[in-house]
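Note that one protein chain of the assembly has been removed; the remaining protein chains are unaltered in position.
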């Protein structure tokens, strides 16, 4: 039993609220427990220089945190004049993860901007962001399809992400902030609905971890992502509860 | 009758949701129709250099907009590496407006940071921000009082703000984005509950405006602010409906 | 009687020196007492992106202060690597004020840059800047007319600006630095020669102000701007003393 | 057989040249084939704010690439005025990896700066940097020990890193640039001499990867790191060939 | 005879106007013909970190150009967010030149900031700046002496600067912009009143220059600086015409 009463392999309560704001082509509030991230997908009819003239599109992500999303207020990155290394690392991860399930040719010469802004943080913001951004991206693709501008459906598979870690010697799923602060090993796993691995990022915070621990963590993550993918399908009304 | 069915002197539906996020000492979602601003008040136990050793505190504000709060996506200021002139102008206005009702000595040597982040924009974001920031600041003061660190209650009066403008020749209250885009004169008015004026900023967007129009706009604003102040009191449970 | 011997409704000695520097199409040193601002108008044969292909032009302003224009030296903004919020607010105000009297279509597809640099500051730098920038802009328009590139005269009216404030309970005109530092209410008013209002920006520095005080301040400002407009006409030799 | 004649599990020729430059407390040129990285370790007698007064020290890393270390010249980050997301991600990884084997208390209240500058790039610059930085850090610790300022030896274990990837369907070790450009899955593994895992970062560049491929890659990496650790010991004269 | 009617060894009309602005401890407008530079000297009662606790002071310079000081408008460095290489090179030269005649110990633990802002440019702005900054620095030292805070007079000698160059095969003194644009060799010379050389910076713009040309240019410069030093003494009323 964990401090918040969860089993080791239990996700926090999950919410995926579509159409959370009205302007974006896709807009999803994703909650992993008290972690709340607003993911919007915006379509722009041009591509960055390295994609120009290719006929294909681009998918990119930006990540931000409201100054008081956290326990103590952090300085606003816009006021400091630069994004932290952590912010850049996370937004690069989100972008890579989403591009992994996109057929950029089918998207056509346009850019999908995924903005993931953390309204409230309690651990796992990057995995929540990837999980929510997929739903927002899906809605934006549906919007594009309704505009009649797509030659083919640009999503090849669903993608979701979860954190796992070794807390007090035990592998657990979906760490909250308190668990994350005291864990020995922290791992973020990004997978497709079909069970393929997109990203595995494991870090020893204290003692190094063993191959055995790595296996146990991957088992937990794989099961968790299965549940996330089902929740995405329910939210998108692609399946019924 | 206006495009959205309102009378000239009618506010948009107003919501003030307290405790919207959990970490901040004050956290209020304020909605003026489709304009949604998250206002948090954070207490920090130090003051900027110009206030050090004064015994008194400081109140400051920052303003931001999520990239897709608007009809078309705007670039993220943190990624561009600087805040626009518009952002700076608005956050300076919010800061001045709130300081006008604060007794900085009673606050003690601490800073109250007011972060106003626009989740969805439909005109009037700065006036919504001021109106919501007051409620968040009130909650933070109550928190400070509960900590037993205040010698006296630091708020001297309530403050709220509203926009008014001349649209198609007619003075109207609380402009939405469509009205704001076509108005001749645009004015933001900040007032106290007691009816004192804190800020009046009127700008001729097209033709110059006359003294008579100015009077008409101020009349509308004064009545509107009266309603906002009542709504603040209801939200804070200082009065009952 | 005020500290410097002026009546409440009296401007400081006013100077408008045209052709102060030799390279600019318009170059005016404007002095409101000890406040000295060099305003240059520069013509550039291209427009910013949002005006390209429109056939019309653009008018924009930048504001700066020499490091030792003030009582104590301020850091150079070029060395700090960014313009302060105050600087940006002022240059946006100057730009809007001048655009309000320009027929941008008549200007043709070119930009008029108004650079207002404070050589010496003693209160009222932004109002002096607007008043002087109009004269510099007029000279630049005359230069353009002489080049034979204008289809029509691009200035619809004159524009000038003045500060007013409540000092020790009394409304006064054209505050110097000492008065500005101790005033309760500070207001900047921008008007056309025809008496139309372009901008009204009133701020309660201490106690809030009343509708009555607002009226008294506007009366003072209106009379003061009348005198400024006459001085502009004399400087431009459009009228004789 | 790979394009450069190596077996799938074969490292590129490895060089670790100590005392490459003369000023630094540790200075190592590390070469993984044509990838050449200069790693210096510099001792500074103070710590960053979050470690002040802790009695313990800090280890941090910075990474850079000379503009023409690569096939085509890249812009100099100092001239662009900011470090790319990639640079920040890599230097954060190097810092975490080295801290994982440091006893920061034994280091005392001082900072060890590890600067890893790529003179020539041909794939695997981050893994070469970690492997070389460990040797430079070791030399700097020896220098500190000789100064008589250490209460205990601050290194708990050795650390090294290698890249592995799936190229044309086959898992291979230590990818050069050509292999890195065409691989499906790219993984960087950081391990201790004792065989503990510090970091595992696997990314699907094309198709997702399976648990089986992950195992095969980890097997390759583990064997490769064993050889790197031996080479570090030889270079440090802790063992003989 | 030169294009503007001067002999090869003739300075442009020189003006040194003291007390040009009122706030600075020293404020001098220096004109070398149409080149006009406002030099202010500001006293600050603290020193930069590398001088703290030394008992001695520091002298530093900053240089700027108003956007329309030049034939065509240049972008404002404060708006661009950084100072050009040219600006930094010039302000470093001015600082070194003035420090060369200062007894920093006698100045006491304070900083003298020399701000040189070009109001109008027509060649030779850096030499005019050095020549004017000396007079401003002298006035600031007199002010410090009058405050009774100096133990000894901190200026050891006077310093002035002039440009020389080879124009159409002929060495000439004090080049204006037109001459500077077409010269083969351009040299800036900084000397003391006693005839010692502080800086010699000669650059071949077209063909390389010979030792003989260098001698001829130094002869011209030496004579010119003699006249500048006399003009400084006249302006400071240390001698009479």
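A, B, C, D and E label the chains in the order they appear, each numbered from 1.
Convention: a residue touches a chain if its C-beta (ideal position, glycine included) is under 8 Å from a C-beta of that chain, and two chains touch if they have at least 3 such contacts.
In this text the structure is predicted, and so the values were computed from the model without any measurement.
Touch, as defined at the top, links the missing chain to these shown chains in the whole complex: D, E. Across E:141, E:183 or E:198, the residue that sits in touch with the chain not pictured is E:198.
Within the full complex, the residue among E:100, E:164 or E:183 touching the omitted chain is E:100. Although one chain is not displayed, its contacts with chain E can still be listed: residues 82, 85-86, 88-89, 91-92, 96, 100, 187, 191-192, 194, 196-204, 207-211, 214, 218.
Interface with the hidden chain, as seen from chain D, comprises residues 21-24, 27, 34, 36, 38, 40, 42, 44, 62, 64, 66-73, 76-79, 81-83, 87, 113, 115, 117, 119-121.
One rule holds in what follows: only the chains that are shown with their structure count from here on.
Each step here moves to a touching chain, and the least such steps from chain B to chain D number 2. Of the chain pairs A-D, B-C or A-B, the one whose interface repeats that of C-E, sharing more than half of its contact pairs by residue number, is A-B. Rounded to a whole number, the gap between the C-alpha centres of chain A and chain B is 33 angstrom.
Note: centroid distance chain B to chain C, computed from Cα atoms, is 28 Å.
Residues of chain E in contact with at least two other chains: 81-82.
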